[in-house]
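As you look at this complex, bear in mind that one protein chain is not there, while each of the others sits in place.
What follows is subunit A.
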Amino acid sequence: MLNFTIRRLMFAIPTLLVISFIIFAILDLAPGDPTASLPMTVPPEVRAQIRSTLGLDEPFIIRYFLWLKQFMITEPLNLIESSFGITIGEGDRLRLTSWATRSPVVDLIAERMPQTLWVVGMSQIIAVLIAVPIGVISAYKQYSWIDQLGTLFSMIGFSVPTFFTGLLFIVIFSVNLGWFPSIYDTNHVVEDWDSFVFQIKQMIMPTMVLALFTAAQISRYMRASMLDNLNQDYVRTARAKGLKEQTVLLVHVLRNSMIPVVTVIALNIPTIFGGAIITEQIFRVNGIGQLLITGIVGADIPLVQTLTFIFAALIVLFNLIADILYGMLDPRIRYE
């Protein structure tokens, strides 16, 4: 197992290097200009000057290696320095900066990570809490009205896009009922019961929009996997031994059915870090997804390159984790 993990980790390094080059090249070749969004009153000479101060005059390959150095060496060193309060070497390095904000990209990401983890992370937890019971009951009472209802729920959740449910929620709960704020207050600090209630209120809509979508997906996997297991011989044996139906279902069947579902959930985790572009934009949650879309719109290429690369690295990492988890949950699987 350890051998397998090390082998996979070693293999990830060249994979990530290739990915980083491809991301950099694609974004660099794509049309777009950081000065395009400036007002027309800014003359072309000034625009050319701005582009040159951003380093766009340098050849492609030099910019790539500079980015690689800043991302792989400067930023980790900087992180070590700031967390342990020490200085390594000169200590004054040119950090990876965003074009639009002229501030370090890593600081921008760090500022936004908590909101994304709270909102998107919470939505995943709620999604699992909704999806597992629906999946279990749907499978146990296959073709009953409750199964049909579950199917309908997941059909709706899966096929209605989040930009629609988001707007629908705002119109119903903010405009007409006035229960929840339609705009996420990113300066809000939770310090007592009232502010905690407010935090819950402002998180409900974005979280539920995302949870509906994910729950629809997971509940289908759950149902299918339960159905597979319910017809297995060991279930019949368990029942023949006189076990309570509750035990049969929740201990034997559920546990075995969780194996593929856990994989699905693990592979979903990188998307938690990636944020939810559309939902964050609709509710103005200042998460990673919103950061990415502002970067794309403003042609803030260093920001987009870095974010996309981090997503790629997370996907590689969680694929590995899913594989390892699989081996731990199912003793039949071994990677030696």
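As a working rule, a residue touches a chain if its C-beta (ideal position, glycine included) is under 8 Å from a C-beta of that chain, and two chains touch if they have at least 3 such contacts; residues count from 1.
As a working rule, contacts and distances are computed from a predicted model.
According to its UniProt record, the chain left out of view corresponds to "Peptide/nickel transport system substrate-binding protein" among "Fe-S cluster assembly protein SufD", "Na(+)-translocating NADH-quinone reductase subunit D", "Peptide/nickel transport system substrate-binding protein" or "Phenylacetic acid degradation protein".
Note that of A:M72, A:I183 or A:L250, the residue touching the chain absent from this view is A:I183.
Annotation: of A:G150, A:P206, A:G274 or A:G298, A:G298 touches the absent chain (contact as defined above). Only one of A:T15, A:S52, A:Q148 or A:S195 touches the chain withheld from this view, namely A:S52. Among A:M1, A:V18 or A:A36, only A:A36 touches the chain that is left out of the view. In the full complex, subunit A touches the hidden chain at residues 31-33, 35-54, 97-98, 100-104, 107-108, 111-112, 170, 174-175, 178, 181-183, 186-187, 281-282, 284, 286, 290-291, 294, 297-299.
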